[in-house]
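Only a single protein chain was left out; the remaining protein chains are all shown in position.
Order as written gives the chain letters A and B; numbering starts at 1 within each chain.
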Amino acid sequence: MSQRSRNDPVVTLDRNFWVVTAGFAVLSIVGVIFWIKFPITQYLPAAVVEADEIDQLFRFLAASSTVLFIYVVGYLIYFSIAFRRRASDPPDAIGVQVHDNHNLELWWTIGPAIFVIVMAVFSVRIWYGIEVNNPGNGLTVESIGHQWNYTFRYPGVHGEIPDAMHLPVDVPVTLEVTSTDVIHSFWVPAMRLKADMVPGAINTLRFTPKYPGTYAIICTEFCGVNHSVMDKQTVVIQRRADFDKWYSGWVAKTKNVSDALPKVGAGAILLTGGNAAAGQKVFAATCSACHAVGPFAQRIVGPGLKGVLHDPAHPTLVDGDSASTDNVAKILRNGYAGSMGQMPNQTTNRLSDKDIANLVAYLDSLK
Amino acid sequence: MQTHDQTELHDGGGVADHIHPEPQTFVRKYIFSIDHKIIGIQYLITGSVFFVLAGLLAEVIRTQLMHANGGVVDANTYNEIYSVHGSAMVWLVVIPLLTGGFGNFVFPLQIGARDVAFPWLNMLSFWIFPPAGLMLFGSFLMGAPAAGWTEYPPMSLQGQAGTSMWCAAIFLVGVSSTLTGINFLVTILKMRAPGMTFTRMPLFVWAQFATAPLLMIATTALAAALAALFMERQFGVPFFDPTKGGSPVLWQHMFWFYSHPAVYIMILPAFGMISEILPTFSRKPIFGYKMIAFSSVAIALLGFTVWAHHMFTSGLAPFLQLPFMIMTMLIAIPTGIKIFSWVTTLWGGKIRFTTAMLFAVGFIATFTFGGITGIFLSAVPFDLHAHGTYFIVAHLHYVLVGGSLMGILAGTFFWFPKMTGRMMNEKLGKWTFWLFLIGMNGAFLPMHYQGLLGMPRRVATYDPQFQTINQIESIFSYVMTFALLLFFGNLLYSIRNGKKAGSNPWGARTLEWQIPSPPHYYNFKHVPTVFAAPYDFAEPLPYTGLEEELTDAPGPQPASVH
Partner (left out) sequence: MAVASVSYDTHEEPVVDRLYAETRDLRLQGFLLFLVSDVVLFSSFIFAYLYLRNTGQGFPPPGIGRLDVAFAAFNSMVLFGSGCTMHYALENWKHGNFNRYATCLIATIILGAMFLGGQGYEYTSLIVRDHVTWSGSGIFGASFFTLTGMHGLHVFLGVCYLTVLLLQSAHGVYTKQKFFGLTAGTLYWHFVDVIWVVLFSIFYLI
């Protein structure tokens, strides 16, 4: 085969081929202009800064692949018509016996390779801006997926907010999502962003809201019989003043709501003299089934507790109180029940006051 | 293993000349047959039956989606229906038809073998398959799996009893595929006719050669995942349940490590078919034989390195997202080489537009479209938007319906005469093609737009703003179904009433066309010798030893000892 291919006939392309090729170029230009001018945001608003970048990427991909598609399918149709067997051809007519053309094959390997490199650079740049180098440190919000609704947690607000997620414009947001039952997904089409809500893990989205408005949150991971209707809640992006008003309303409303469990014991636990080494033993025996000594996101049942008292990204505890030794001791004493899980109280966990002091000392030592 | 006295010396005969007597009873001839051709046809028939069933499910889905509030079936039934539709189409239709069906029938003939390496194993592979299919469809009786064909835990841990049945059924299909993969690989490596070097193999054989290791390796990985899910569901063994320390994301890794290569199991053989059909009807050599052959292998290898691109939103660490994104984009290069080579093959041809050729050309156009949207999805930032939406549904149906299924239809029109000795009706075939092309594009093209605008997949009811577009899609899907009904009608009619085909109605040059249609039990009277690649239309056929094939000369005699 390789020997014979040296005997291939010399290929000459006729005028029609070049006319058609030029025609495809014109079509391609029209296609590219269409995608550049295409008003995506007319169909779907871009609510966050990141959405514009993803739209740019989409435009680039759509425009370049339109060109590719026009040429491939264009030649396909042109060759099909131009080289069809005509009635006048003898029954044993054969085509031009050309086997290969190394230059051509080299170019259509290099060409797509260059296209892939350009696309990769473009994608990686945007990916880096969204996934890696995105500060998102203005406001940390949590969203928790349930069958079949979302709840939201804000620092300083006790408990969970059930209806909608409010965000102020121009403040970088870190959104941490998880689930209490099955995998859900947090998708806001207007933000072009999505994160799966995986039970036992915390996934993060970082973005900066830009346009005020109310946008639907839609679940895209199948989550059971009512998955289809898990699209009723919204993200409300609003001006700073409006957001502050809404936020302080929730802070005030939940101010006196402490945890739902009955109080165990009375008075503060004396935390002085806690021994971190002894606390570590208690932790291994009692707590480690549900808590990892790892970052917050390393959840087993409850969150990872490494740096629970020293994590600037999580200044509040699961119950919304600020992260202080006293408040940790309070959770250890009273237990916790909420969407982040269930934690038994001091009696059920068979912890003495001394154990709690040791545990707090141990947790405090984890930085 | 049987005793052979070493004094006995077979006259020249190795495995290639070792013939068993042709079975005479109906059961041994057509049911428990060890003949690769019969087994291939058994796969094709069984797969077609499952295709009709899964296709009916698809039409229930489309009918449900005619109205934003559904109304045909309730949400749970809907979830069962699309889950079984997806599972059946992937495991009971496309994979068995392309590998077990066309693979079994065609490629041993193309390499000049009298059967596959392990005929009994081949029979076993086949007979695992129908019970598995019945189990999957039978799961409706006990509450079918309802978490999509991917069955992500913890959802699938909550699933109805049929979910365990699903695990068992897919596990069995997997065992069947693994055995088929081993069988095919050994056959291609060891049973080629004299002179059939790797660079003289027909491209369909190359495609099966690239597919077989995927069947063998990836399927076994899936078997492990299914076994783990089954154990967790039935015995509470914690692998995936996060409250017991397991990880739901682990399933996704194990599942996609199989299921991404499975995508190539479902498309590489179709690539191979297209690469046979194009030169035959263009009357010229396939352009860039070696590049097409090697790019199949490259795609198969790269296919193992990209599975996590299905998990960009699952919480994959950023440092893992990057390599998976880049590797996925790289697959565009070998795929592009194939597409460009096919298009160039048409140039300068004397193209006869038979139905098979129409489907092959249509395949190139629609598969290119599906491939391009695949490139879109490989870019993480875009995938963050499109993942889990109708954009994905559109993409996967373009590659599976516009790719694999178009390939299957092209292959059926092409090889039907060889299998039955009769032609399919070409006029009806052309109607089938045009209706199918229109229906398919009309049904799936608008889904891209729908997904981008915010319609998630796997929903029984949806936002009313998408109702009109869904109705359009449903109507086009009925057109597609009508085309497929024409196809099946044509098929059934032509088996008995088609025009006599003769041995080589298309003037094709690969080995299977040089012997009678349908071929004899032993395939070749004498094992041929090959001295060139098959696609040089200006040259005489590059085979010797076939002189007696179309004469009344007696076939080979069964060996006395076996």
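Couple of notes before you dig in:
The rule is simple: a residue touches a chain if its C-beta (ideal position, glycine included) is under 8 Å from a C-beta of that chain, and two chains touch if they have at least 3 such contacts.
Remember, it's a predicted structure, so these values are computed and weren't measured experimentally.
Only one residue in the set B:221, B:302, B:364 or B:443 touches the chain that does not appear here, and it is B:221.
Across B:238, B:421 or B:555, the residue that sits in touch with the chain not pictured is B:238.
Of B:32, B:118, B:294 or B:478, it is B:118 that touches the chain left out of the display. Of the residues in chain B, those that touch the hidden partner chain are 1-4, 6, 8-10, 12-16, 18, 117-118, 121, 178, 181-183, 185-186, 189-194, 216-217, 219-221, 223-225, 228, 231, 235-239, 242, 244-247, 249-250, 253-254, 257, 559.
One rule holds for everything that comes next: only the chains that are shown with their structure count from here on.
Averaged C-alpha coordinates give centres for chain A and chain B that are 33 Å from one another. Across the complex, chain A meets chain B through its residues 1-2, 4, 11, 43-44, 50, 53-54, 57-58, 61-62, 65, 68-69, 72-73, 75-76, 79-80, 83-85, 89, 93-101, 104-105, 108-109, 112-113, 115-116, 119-120, 122-124, 126-127, 130-132, 181-183, 185, 187, 189, 192-196, 198-203, 216, 218-229, 231, 299-301. Interface residues of chain B, counted against chain A in their complex, comprise 75-76, 79, 146-148, 152, 154-155, 158, 199-200, 242-243, 245-249, 282-285, 287-291, 313-315, 318, 321-322, 325-326, 329-330, 332-333, 336-337, 339-341, 343-344, 346-353, 361, 364-365, 368-369, 372, 375-376, 379-382, 384-385, 387-389, 452-454, 456-463, 532-533, 536-538.
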